[in-house]
Each structure stands twice: as C-alpha cells, then as structure tokens.
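Here the complex is missing one protein chain, while the rest keep their positions.
For reference, chains read A and B in written order, and residue numbers begin at 1 within each chain.
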Amino acid sequence: MSAIPAIELIDVGKHYGAVSVLSGINLSIAEGEFMALLGPSGCGKSTLLKLIAGLEELSEGEIYVGGRLANYLKPSDRDVAMVFQNYALYPHMTVRENIGFPLKMSGLAKDAVRGKVEDAASFLQLGAQLDRFPDELSGGQRQRVALGRAVVRQPLAFLMDEPLSNLDALLRVEMRTELVRLHKRVGRTTIYVTHDQVEAMTMANRIVLMHKGVIQQVGTPAEVYSRPANTFVATFVGSPTMNLFKGRIESGGNGRKFVGPFELPLNGMGTKLADGPATLGIRPEKVQIAGADTSHALTGTVELVERVGADSFIVAQLGGGTSVNARVDAATEIKEGDLVAITLPAGALCLFDAEGIAVEEGT
Amino acid sequence: MAVETAARLPPAIAADHARARRARRRRNELLRHLALAAITFVLVAPFYYVFLASLKNATEIFSYPPKLLPFPPYLGNYEKLLFHTGFLRWMFNTLFVAGSVTTLKIFLDSMAGYALAKVDMTGKKVVFMAMLILLMVPIGALIVPLWSLMSSIGLIDTYAALILPPLANPLGAILMRQFILGLPKDLDNAARLDGLSEFGIYWRIVLPLIKPGLVVLAVIIFTDQFMSFIWPLIATTSDDLQVLTVGVAALRAHGGANYGLWSASAVMSLIPVGVFFFVLQRQFLARSLAGALKQ
Partner (left out) sequence: MVESGVTAMAGTAGRLRLSPAEHRRLARKARLKRELTGWMFLGPMFLCFLLFLVIPVCGTVWWSLQTGNIVGGTHFVGFDNFAQLPDTVGAGSAIANTLIFAVISVPLILVGALAVALVLARIEHGGSIYRFLVYFPVLVPGVVAALIWLFLTNIDFGLFNNLRKAFGLDPITWLSADNALGLLAVLDVWRNVGYWAMFFVAAIIGLPTELYQAAELDGASVWARFRYLTLPLLRRIIFFAVIVSTIWGLQVFDTALVLTNGGPGTATTTVIYRVWLFVFQSNNKVGFASAISLVLIVVILALTLVQMRLLRDRRGID
C-alpha cells in the first residue's frame, strides 16, 4: 500500500442554505481499502458519496482523489466510477453499449472498447446478455451491468450507493459475496454506502459510522463492534442491540460503583469518568445466564425466549421495568417464567458518559 | 371441494345467475353503443352536411328537400376555391408557419425543459413559476403591445412575425420538464461520470428517451398553430402571407355570400388535420392526457 491515501477528505461540509447536511468530515481512505459508509437514512452518507464523485458541490473543505485536489474537477475527470442504487442504466442502449459507453466517451478505439467490454462481461457472467436491453434483464443482471460499466473503466476507486438494496433478500446475500470476491480480485479502493449494518460488517475493511451529517466513528468492524465510540454506534451496530442501562457513577466506601436499575461495582473501570450520570452497556452475547442462586447479585425473570435455530434470545425482566437482552446457546434449558441469575462480566462492559460518549479505559 | 356450506348455490341456479349477468352486460354494452352512436352522429352530422353542400351548385344548395347524397357531384366550388382564390397559398403558409414553429419549439422547449429539470442554476424556480403563472395568458390579450413591437422592428407582414410570438408559449417547456423529470433517477449523473458534457447528456440520453413526449408536444403545437387566427389576422396584410384561417375568414367577409365556395373551403381546410389525426390518433388524444399529467 502506498503512503498517499487514495481518497482524502479534509474538513468537508455541505449545507443547503441554513440546513447542514454534512459537517466536519475528515477521512483518509487507503488504496485498495473497502470502506463502508454506514448510517440511518438522512445521515448524509449518500451526499458524501456524491461529493466525492463530483455530482454535488462542496460547501467547505477539500477532497483529494489520487493525490489531486478534486473539488473543482468534473466527475469524469476524477477517475472514479459509481454504481447507483437504481443502476441508472441507459434504457435505449444494449448491455454492450451501456458497458462500453464510458470507454467510448474517453475516446478509446472501437476494437479496444469491444475487447474490454467482452472481458468485463465474461468476468461478470453477462456474456449471453450483451445484446439485450436493460428492460429485458432481471434485477441481478442489471446490477451486474451497472458493475460492469464501472469496472470497465479501471478507475482509481469504486463508489457504490446502496447497490444491493433493490434486490430481494436471497439475491442480496449472494451479491454481497460476489462483491467481496470482486474486491479481492480487483483490489481497487471501494467506498460503499449502506444502511444495513450486516452488509457493512461483513464486507468492509473499515466502517465509517455517520449520523446527522457527522462522523461518529471510524474503525474496523471489530473495533466498531466491541469498542463503540458512543451510544449511537453501540446501538446501531449489532443485532440484537447492545443493552444500555442509564444510571450514575458514585464513589463510596467500597470503591466506585454504577448505580442504576442495579448496582455494580466498577472495580477500577471508568477511572477517567467523574462521578455523575453515565450509561452502562453490554452486548447480549456477553451476558451470562445461569440458574438462580443466592450468591448472585443480579437476578431476573425470563419474560421471553426466542429460539432462532442455533441460538436463543432471552429477554429477562429485572423488575422496575428494566429488561436485559441475552443470547445463549440453544442447548440451554430455559423457559419463560424461570428465575435466572445474570452476570455482567467486567471485561465486556462499556461505559458511556452523560453525553453518551464512550469512556476510554486507561490501562 | 367436498365442503358444503349453506351459502353455496346449487349449480343450476348459479348458472342462471351467470347467464343473467352476461345478458345484463350485453344489454348495457348495447345501450352504451346506442348512446355513443347518437352523440357522435350529432357531432359529426354537420360535417357531412357541409360536405354535401360543397358538391352542390347554387340552386341545389337552396333546394328543399335537400339532396342527401353527393351524386352527381358538382366540382365548380372546388375549382373556384383552388384556382381562383389564394387557398393553396394560404394552406402552404399555414403548413410552413406551423411546421417552423413546431420544429423550433421542439428544440427550444426540450432544452429549456432540460435546464429546468436537471441543471442546477439560480433563478430556476423563479423562471418556472413565471411560466406557470403566465401559461394561460393568450396571445389575443396581447395584440396591442405585440403588434406595436413587431411594427417598430419592421417585422409586420413577414413570416417572422407569424413564427416568433408563438415561441413564447411556456406550455412546451413545462411539459418537457415534466417528461424529463420522469426519466429514471440518476441517469444524468451516470452520464456525467461517464464523461458526457451537459449538451451531450441532452442530445444522446435525454432526447432519445423522451421521444414519445416530443411527439405529443409536436402534435399540440402544430394543432394550435394550425388553428390560430387573431395574431395572423393582424400580423399580416399582404395577400400572399395569409394563413388558412385568415383567408377562409376573408372569403366569408368579402365577395358576397358564395355558400358553395365557403363549404368547399371548410372541407379542404379539414383534410390535412383530419389525415394527421387519423394517422397519429394516440398522440392526439395524449394531448388531453397532458392536462391530466398536471394532476
């Protein structure tokens, strides 16, 4: 990997009049990286993609593509290719003409165009469709034509705007693997916009979580999962969502403890956090459920058991309206109404301050 | 199928019901045909009546009871019309002007519609609003300033005077904008990324895809121009620039009551549009749908 990032965003912002859609975006995308822009609808991820592509104008900041300042370059001069959510195939051109179009526009000789088109088509298993029109193709085939049109340019980076969201569930999973395989083979920088955290988690090298036009966290899937930067990230990533308990940190005789729906000694955690309001978080699969016995501090009653094949999802009531989500092995014998002992292992806990921002652990 | 419920009718009665329904349907259809036949007869009969008159000489026209079939046909009216009046010239003028306006507007309006739909420019909203508001202001209400304007440029009594003012009608631009907005999303963005200039996008992507809309537009404009009267009336004075509508009106106004001539002129005037309409029926009827598009 070269030292120059493939795409760099510095203090990028976009606003329409008084409404700010993006602000303070700083991002550095390495060459060959698969980066996912993840967030709920309206968070600005598609706008960010369009800014990189040059289809929208920046309000502030700078974008560098391949080391060159791209702010004032035409989209076609930026050496990026885009796959749109609705594919945007030219309805009046055949598949062959669609895929070959960008090459034709760049002035390549007819034979060269033909050759590249056929390479791309066979690569994407579209050989038989070359002389058909988009409206004769299935959704999955159209998507591959859109990919072909992007691939054939051999651009610096691929920009993908929720390309799988128009496909049915089965096809989506299939195409997901195809895209990852494609990325491994071609090795080009890819920026992938999605609202589906499963897609982002399974496909990306790094994920950028966005909310209301601001980057919430940038990290690998593992980092984003196990060390979320704030409560938004914590609840957006992972299914079922992380358990969050609101309460306070209090110092007392026996050391500091978390006081909320239950009491939990902190044992040296949260040293950087002052006393005061805080939120405690733990992922469902880290919650330990066992038969009730008196030695445990935390007990609850099982309210719901969802058996989903290899796992079972438990919802246990602690009383006072607080419930805990837990994931256990399907083999565990448990049924609704059982009294259970709940253990929240210290190593799996996440602490968030009053604003919901994660507290870094010292040592 | 073995489930018997109280609601199930025995097959014989069910068949009766079905037969009654079919008969009722047939009867309703027959009534509809009768109603429509009557209505269309009333609407179309005048044309036939005038067609008959055009093939009668002066005495036959006034005779009662009137001849109901055009045999033997008297061709003197048509002869007079075609060879002793400027009718053919008028027809040419109308077709020329209507054709020019239509061709020009196809490009002007589609380009304007493209800008309004797909190009990010300041003042777009204002321009569009202005067009919507002034859409229904007719040329007939503007004859004073228009005539004065044309006169001061010295264009009165030229083809330019006939062709230019109709170009101002914003209906075309509004329609084109609507059609272009209806194109698949991001098509222009994909084209921009592929390297097309704005004009390239307009020419190679948008125009081919809105062809049906262009045909509808052409039909609307051509028909409007064919029928326009008051502006050509005042914009042209010399004989060889008269358009069809004005020339035919002049037949009525001058030269006494030559009914035969008048009826022949009516019939001949209808031939081009009649043929046009017959060939392009669907596009003509889409003209009414264009209004429904606004909903």
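The rule is short, and it goes like this: contacts are C-beta pairs under 8 Å (C-beta built on N, C-alpha and C of every residue); 3 or more make two chains touch, one makes a residue touch a chain.
Note that the coordinates shown come from a computational prediction; the quantities given were computed from them, not determined experimentally.
J.: Of the chains you can see, which ones touch the chain that is left out?
T.: Across the whole assembly, the hidden chain touches A, B.
J.: Given the contact definition stated above, which residue among B:P46, B:P73, B:G154 or B:P208 touches the chain not shown here?
T.: Looking across B:P46, B:P73, B:G154 or B:P208, the contact with the absent chain belongs to B:P46.
J.: For the chain that got dropped from the picture, name the residues of subunit A it touches.
T.: 5, 8, 10-11, 24, 26-28, 30, 57, 61-62, 69, 71-72, 206, 214-220, 223, 227-230, 357-358, 360
J.: Which subunit B residues touch the hidden chain?
T.: Residues touching the hidden chain, for subunit B, are 28-29, 32-33, 35-36, 39-40, 43-47, 49-50, 53, 61-66, 108-109, 111-112, 114-116, 119-122, 124, 127-138, 140-149, 151, 164-165, 167-170, 172-173, 181, 198, 202, 223, 226-227, 229-230, 233-234, 244-246, 248-249, 252-253, 259, 262-263, 265-266, 269-270, 273-274, 277-278, 281, 284-285, 288-289, 291-292, 294-295.
What we mean here is this: only the chains that are shown with their structure count from here on.
J.: Let me have the rounded angstrom distance from the C-alpha centre of subunit A over to the C-alpha centre of subunit B, please.
T.: Computed from C-alpha means, the inter-chain centre distance equals 55 Å.
J.: Touching subunit A in the complex: which residues of subunit B?
T.: Touch list, subunit B to subunit A: 120, 184-187, 189-196, 205, 208-209.
J.: Can you name the residues of subunit A that touch subunit B in the complex?
T.: Residue list for subunit A touching subunit B: 50, 53-55, 57, 74-76, 80-82, 84-86, 88-92, 101-102, 105-106, 149.
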